[in-house]
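Would you mind keeping the following structure in view while I ask a few things?
Note that one protein chain of the assembly has been removed; the remaining protein chains are unaltered in position.
== chain A ==
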């Protein structure tokens, strides 16, 4: 039992979860990292942290995820966590249009405090509450096309698309970082050169157990 799989990764990506209060950020995180969901979770005060590793193209990607409080009052403190983040899941609640309307404000937050080339995915959560839907999928999709964001609808409760959402954003980040597809994919005009992203590459850190270079 000397092998600690948690420590064995090729890339470490810092990702933040942002969005209005009560949209389900903490449950998305607990569903992804611990496969847990709670209808009665407490509100997040400040930030909370969790990690999980996934495989992308045979590489182990470790996601270090910071879940933030949704209330505006905490923003001065939580925005410090945007620094160094390579991905952001911007979450709204599909049953509350006001949480979607606030997405623009959250994007501004990211523009002001995060790296300019952070990968952003818009996440419409609570897709299980079909009868209460307040934000049409097409509307959100159209918005994302205009803004150059990825988009997905999830249900942390039913565990729908949660895995996919994280997998997708981490894969996207990985592709940019590894520059494998950088030149061939020109549909991401908002994202800059991979080298600008702040990434901790464990192999460079340790200079040991080199598994094979990532950058040709």
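Simple rule for what comes next: a residue touches a chain if its C-beta (ideal position, glycine included) is under 8 Å from a C-beta of that chain, and two chains touch if they have at least 3 such contacts; residues count from 1.
FYI, contacts and distances are computed from a predicted model.
Asks: What is the protein name, per UniProt, of the chain that does not appear here: "Rab-GAP TBC domain-containing protein", "Geranylgeranyl transferase type-2 subunit alpha", "Chloride conductance regulatory protein ICln" or "Protein cornichon homolog 1"?
Replies: When "Rab-GAP TBC domain-containing protein", "Geranylgeranyl transferase type-2 subunit alpha", "Chloride conductance regulatory protein ICln" or "Protein cornichon homolog 1" are compared with UniProt, the left-out chain turns out to be "Rab-GAP TBC domain-containing protein".
Asks: What chain A residues would touch the chain not displayed?
Replies: 6, 21-22, 38, 40-51, 64, 69-71, 73-74, 76-77, 98
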